[in-house]
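Of the protein chains in this complex, one is absent; all others appear in place.
In this document, chain identifiers A and B correspond to the written order of the chains, with residue numbering beginning at 1 in each.
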Amino acid sequence: MSSPEKVTAQIKAPTSFLLGLACAGIALFLIAALIELPDEALGLTELSKQHMDESGVEHPVTAVLLNFRAYDTWLEVGVLLMAVMGMLLFQRRSDLRDIERMPAPDPVLNWLIQLLFPMMVLVSGYLLWMGKFSSGGAFQAGVVLGAGGVLLWLAGHPSISGFSGRLFRFLLTVGFGSFLLVAFYNVLLSQAILDYPVAYAGTIILIIEAAATISIAVTVAALIIGLQPVIRDRDRTPLEPH
Amino acid sequence: MSQYLAYSITGMIIFALGLHGLVVLSHILRKIICINVMAGGVFLFLISVAARNFDEFPDPVPQAMLLTGVVVALSATAFAVALARRIYTVTGQAELIDEDDPS
Partner (left out) sequence: MSVNEWVLDGLIMLTLVVLAIRVLYTRELFKSVFLFIVFGLLMALAWVRLKAPDIALAEAAIGAGLTGVLLLDAARHFNRPRPIPHPKD
């Protein structure tokens, strides 16, 4: 087995050079296509501006994410969920309770984290709220919160590995589930699947965003923490049959 | 040549570089990094297209796509890393080499 340290090219130098030429060709084609784009862009800025009144929020990116193209966001939260499910599936566990904990940190780091983590929760909530008016929203808020969870865990705290299995799975699915509830409600009333009434659009978006923030945070933290070795790593049954 | 066009071309060059790396390099982790570099090129292209011809506010649709795209890229990377570590644990191989290939 070769050392993983060095760059190992499976392909020999002449072939590699030819492949380089092919990739350069692809790049040239793409650039040629770019240059042929019309100068006058017919983007969707105007269209989204016209419908901002109906969206219930004041920031165009949030309006697109949670209202005009809510489908995309819904399925995207679904993709996150599937990534976690895939990871847990082939690790043969349903929660992170058996993850090995990091050793307790020195007092200075501990103090820093006690200071930083509440700030991160605060910033996350602020970003979530600000999404209605300006830059911010569920994704940024979720990632900040998730990074806070990872930080907490790196400092030897249980973080999300302290959640019980049921709570962990609930938090993972609550974002996807809230979209599903809205869709189900709309189907019952035989409306378009993700159509919010204009009067309540802002509130519904905030609730969905809050749920999505929690799901994104737990998912991001689980994807990073879940890669760590478990306690009793050697006792676990290997995945392949003997 | 405008600013957005220059950045789009840079994005395409980065995409092609990542593609070349993906085909040539054989270490699994390097392949994952290559895919991330390719994603970076695509993101740069989308952002620059969103910014063209708009002085006050760029096109929100590509920006929203990007925001979801960045998070999906992270989760896909995490899943790929989990798979790669499993492959390394089970087979001891960190390189993806086609054994039938005579070269």
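A few remarks follow.
Following the convention adopted for this analysis, contacts are C-beta pairs under 8 Å (C-beta built on N, C-alpha and C of every residue); 3 or more make two chains touch, one makes a residue touch a chain.
From a predicted model like this one, the values you see are computed outputs, not experimental measurements.
Along chain B, the points of touch with the absent chain fall at residues 2-4, 6-7, 10, 13-14, 17-18, 20-21, 25, 27-30, 32-34, 36-37, 40-41, 43-44, 47-48, 50-51, 54, 57-58, 63, 66-67, 70-71, 73-74, 77-78, 81, 84-85, 88-92, 94. One chain is missing from the display, and on chain A it is touched by residues 4-7, 61, 134-136, 139-140, 143-144, 146-147, 150, 220, 223-224, 227-229, 233-234, 238, 240, 242.
The rule is short, and it goes like this: only the chains that are shown with their structure count from here on.
Each chain gets one centre point, the mean of its Cα atoms, and the points for chain A and chain B are 16 Å apart.
By the touch criterion stated above, chain B contacts chain A in their complex at residues 5, 8-9, 12-13, 15-17, 19-20, 23-27, 29-30, 45, 49-50, 52-54, 57-61, 63-65, 67-68, 70-72, 74-76, 78-79, 81-83, 85-86, 90, 92-98, 101, 103. Remark: chain A residues 1-2, 4, 7-12, 15-16, 19-20, 23-24, 26-27, 30-31, 34-35, 39-41, 43-45, 48, 60-61, 63-65, 68-69, 72-73, 76, 79-80, 83-84, 86-87, 90-91, 137, 139-140, 142-143, 216, 219-220, 223-224, 226-227, 238-240 touch chain B in the complex.
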